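For this view, one protein chain was removed and the others were kept in their places.
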Amino acid sequence: MSDKTIKIRVTRFRPEEEDEPTEQVYDVPYQDDWVVLDALNYIKDQVDGTLSYRWSCRMGVCGSCGMMINGDPKLTCATFLKDYYPKEIVIQPLANFPIIRDLVVDVDDFMAKLKAVKPWIIREEEKPVEEGEYLQSPQELKDYKQFSQCINCLLCYSACPVYGLEDVFIGPAALALAHRYNMDSRDEGYAQRTVIAASSEGIWECTFIGECSVVCPKHVDPAAAIQRTKVETTNNWYKSFLMPWGDK
Amino acid sequence: MNYKQDKTEPFWWSMFAAGGMVAAMLIPMHLFVAGLAVPLGLLNPDTFSYESMREIISPPLAKIYFFVLIVMPLYHAAHRVRFSLYELGIREFSISMHYLCYGGALLGTGLAAYIFFHLL
Partner (left out) sequence: MNQPHNEYQYDTYKPKMSPTWWLKSRRYFMFMMRELSSVFVAGFVLLLLYQIFLLTKGPEVYASFQRSLMTPKFIAFYSVAFVFSVYHTFTWLGVVGRIQIVRIGSYTMPPKIMTASTFVGFFFVSAVIGYIFLR
């Protein structure tokens, strides 16, 4: 192991001791195959066991380890130290969320919104098991697959200034997941989801800044999902006047 | 949280989208022709003389074209200004801002209709 080290500046917040967050700097050994999560685990294991943060799979599929790294929302398991070395790395909790402790944020707001958009297949009548599985063509899968890749890491909420300014906004991930189910050929829940998605706290809060799609580690493109929902909702709105006999 | 589908927003968004398309496709060249082509020596100033302009905008189709060219970007700007004021932190008078922005666009529409289809 070489003697190279890198400075990690971490936000600390201990609500039982202080009213506002502070910072603490640690010296961490530098290895060019380490990610920021490795550095945090080193701090926790060897230097300061009181540091609190979330992580799980360490491979970019669970969505637990989102944090602000030098001002950008990133997965700590997917961000390499070598892209910052020898400069200092600043780690802060995910922006736009209340901080519970150190780098841990309160995501209850997102959980409520996710549940509100009903991210599951809604059908008027379930097909009985004996009738076999729902069949889908490759094109029908392609219609929604991109939006199903969301790992709920919430980097998009951190990147979204609208969510930062006004947290009634349902937000990119929840709206992208609503779109994912609306686009699923097995689903019949469009009308139910539209009440929530096309509310003034839903798609209409979005001003297509596009940052959500820029930071998404799974290339879901929630911004596109929201704009497509706007187009579809608007088309249906006009259809309801011009062709009132129509369905949906 | 009790969510209700917004039944008026789709209209303003469709005006914003149409205005944005008109502005994107037509405005740059019209702007260039109207303001920069003469100083750059690419255009004879007589093209914008009184007689020439009256001739250009006399056909009904030309009036409709210029009416659309002028009015649609107003709705586009109204929508963007409304949201940008919000994003710049001006939230106290958000309902009034709503009316001011779209009201301005409607006023512009009325003025343009009066000028094109009544005065000219």
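Letters are used for the chains, namely A and B, taken in the order the chains are written, and counting of residues starts over at 1 for each.
Everything below uses one rule, namely that contacts are C-beta pairs under 8 Å (C-beta built on N, C-alpha and C of every residue); 3 or more make two chains touch, one makes a residue touch a chain.
Keep in mind that this is a model prediction, so the values were computed, not measured.
Among A:Ile99, A:Val168 or A:Val195, the one in contact with the hidden chain is A:Ile99. Among B:Met1, B:Ile64 or B:Leu120, only B:Leu120 touches the chain that is left out of the view. For chain A, the residues in touch with the chain missing from this view are 13, 15, 19-21, 71, 95-100, 106, 108, 139, 161, 164-165, 207-211, 214, 221, 223-224, 227-228, 231. Listed here are the chain B residues that touch the chain not shown: 20-21, 23-39, 42-43, 45, 47-51, 53-54, 57, 66, 69-71, 73-74, 76-77, 80-81, 83-84, 87-89, 108, 111-112, 115-116, 119-120.
Note that only the chains that are shown with their structure count from here on.
Rounded to whole angstrom, the centroid-to-centroid distance between chain A and chain B, based on C-alpha atoms, equals 37 Å.
Every residue of chain A that touches chain B in the complex is listed here, in rising order: 112, 116, 161-162, 165-166, 168, 194-196, 198-202, 204, 207, 230, 233-234, 237-238. For chain B in complex with chain A, the touching residues are 1, 3-7, 9-11, 13-14, 17, 80, 83-84, 86-87, 89, 91.
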